[in-house]
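Report on the following structure.
Removed from the display is one protein chain of the complex; every other protein chain stays in position.
After this line comes subunit A, so read on.
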Amino acid sequence: MDFEESSSTKLASREFLAVVLAGFGNELLPLTSDHGDEPCPKALLPIANRPMIDYPLTWLEQSGITEVLLICPTAHRSRISHHIHSDTSSSSYPSLHVDVQTYDETQNLTVGTCTVLKHFSHRIQQDFVLLPCDFIPPAGLTLTSLLNKYRIESHLDGAIVTACWYQAQRPEKGAVPEDWGSAPTAIPIVWDRQSGTLLHVDTLDDLDRNGEELELRMSLLSRYARTSLSSRYQDSHVYVCKKSVLDVLHRKAEFDSFREEFVPWLCKLHYQRTKQQKYSKTLQPSQANVSQVLALRHSTLYSGLTYGGHHPPDDSTDSPTHKPMPLSGPPSPIGHIDDGIPAVSLRVGLIVHEGGFAGRANNLPTLLELNRHFLSLTTYALPTDPENRSLINVKSQISNDSMVGTSTKVGERTTIKRSVIGKHCVIGRSVRIVGCILLDHCVVGDGAKLDGSILGKNTKVGAKAELVRCLTQAGYEVDAAGSFKHEKLEISDWTAGRDEDAGNEESDSGGDDETDEEE
């Protein structure tokens, strides 16, 4: 047992480097706006009382990868690195060596993922896994399965990337106020089910070019005669890439976003001949490993080998696919297609994950959704250690589907339902909290009512205040008996304490599509 574990870990460590990108989280404003001079890094926003970065890091740990390059904005460095190297968190990923690197950018002026990667390409000397800090992997999907698909295909037919898409959640209507932004819509993709190949990603450019119709090349359709077009999946932004992909990235200076521009473009390398010729040298795909090919050809279970026009021979030579009589027909004039296909496919492999909850916590609706998902999995039990236990008043009611962090004090006759309460919070008496997320160090005064709101760190809610579907910036102070509905409460000026017009900021956050990318 021990032996097995250690050997696999070593193998993987040499093989892959994980590159985790952490950004500002402009879609999560105001939760990610600065708390005074202190930044609130998106990577540390908790989901179900765990900083979201812990989820991908734990996932990496399970896959046996040890080398991690974490790239974050300069301002976030100290907080993130403090978190990662703290005792509590390193216990969940003990074998990871996280190298925190920074790049200079500000919240208002962000650079694209491609630029960031190019900047750090000298640090990436092997095949790498690119992950966002906000992907919450589903329970049924291991990173190892992705790595294995990549391992097989990159050797077998020269795949260059393996991507992972997951089934998008369709949030119930009205669960989230509209002005929080909408959950990302699913992107139509064309993919081959049999071999697991991503063939086409519908990009915004495509939409601009032809908003009415989806344009597909006939060359694609003749190579993959039976393809699936799905609009129910989302990109996890987890890519297992060949190292040489970075070299191609260097040649394509105009790309900004890895997900929105580069990957859709990479898909085309597989079936567009001139592109393939142009870039195959750069990509230098490893020569097909003969022994493995042979082994897989004899495998009865592995179906991926017959990708694209590679029909089983009887399909193209003989007439109908299903033989009514076991007699061989005359050879078809078409002949075999095999010789037309180069040995190196340069394709983008794809794993589609269905079932099991997954999401990228890069906007408010999914953040809420993910929190609720984890709530539904846990059942609340009173803390067992006497110290924490004593903080929770016996006369408070905490429903089963809630979560309360350590060292949080809950006052008398307080009701908490379907909510996540962070650590070190102080909840007063007769408070009613329903469907809320309270980050750490919040203080809620007596008799306050909170419904469907997300409170940033250190938010102080005065007594008898009422918040319905509000968002507060870290450190915001709600006046006693104040009442807000559907508002984003932000601190425009630190000294002013309170700001009524939250609308401005909101429109800003809506426009920042690119920022979302880095996360």
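FYI, contacts are C-beta pairs under 8 Å (C-beta built on N, C-alpha and C of every residue); 3 or more make two chains touch, one makes a residue touch a chain; residues count from 1.
One rule holds in what follows: contacts and distances are computed from a predicted model.
Its record in UniProt calls the unshown chain "Nucleotide-diphospho-sugar transferase", which is the match among "NADH-ubiquinone oxidoreductase chain 5", "Serine/threonine-protein phosphatase 2A 55 kDa regulatory subunit B", "Golgin A7 family member B" or "Nucleotide-diphospho-sugar transferase". For the chain left out of this panel, the touching residue among A:Gln169, A:Ser230 or A:Ser244 is A:Ser230. When the full complex is taken into account, the listed residue touching the unshown chain is A:Ser222, out of A:Thr74, A:Ser92, A:Gln126 or A:Ser222. Between the chain not shown and the residues A:Ala186, A:Val426, A:Ala463 or A:Ala480, the one that touches is A:Ala186. The residue touching the chain not shown here, chosen from A:Lys275, A:Arg413 or A:His486, is A:Lys275. Listed for subunit A, the residues touching the missing chain in the whole complex are 186, 188, 190, 210-232, 252, 265, 268, 271-275, 309, 311, 315-316, 318-325, 327-330, 332-335, 337, 340-341.
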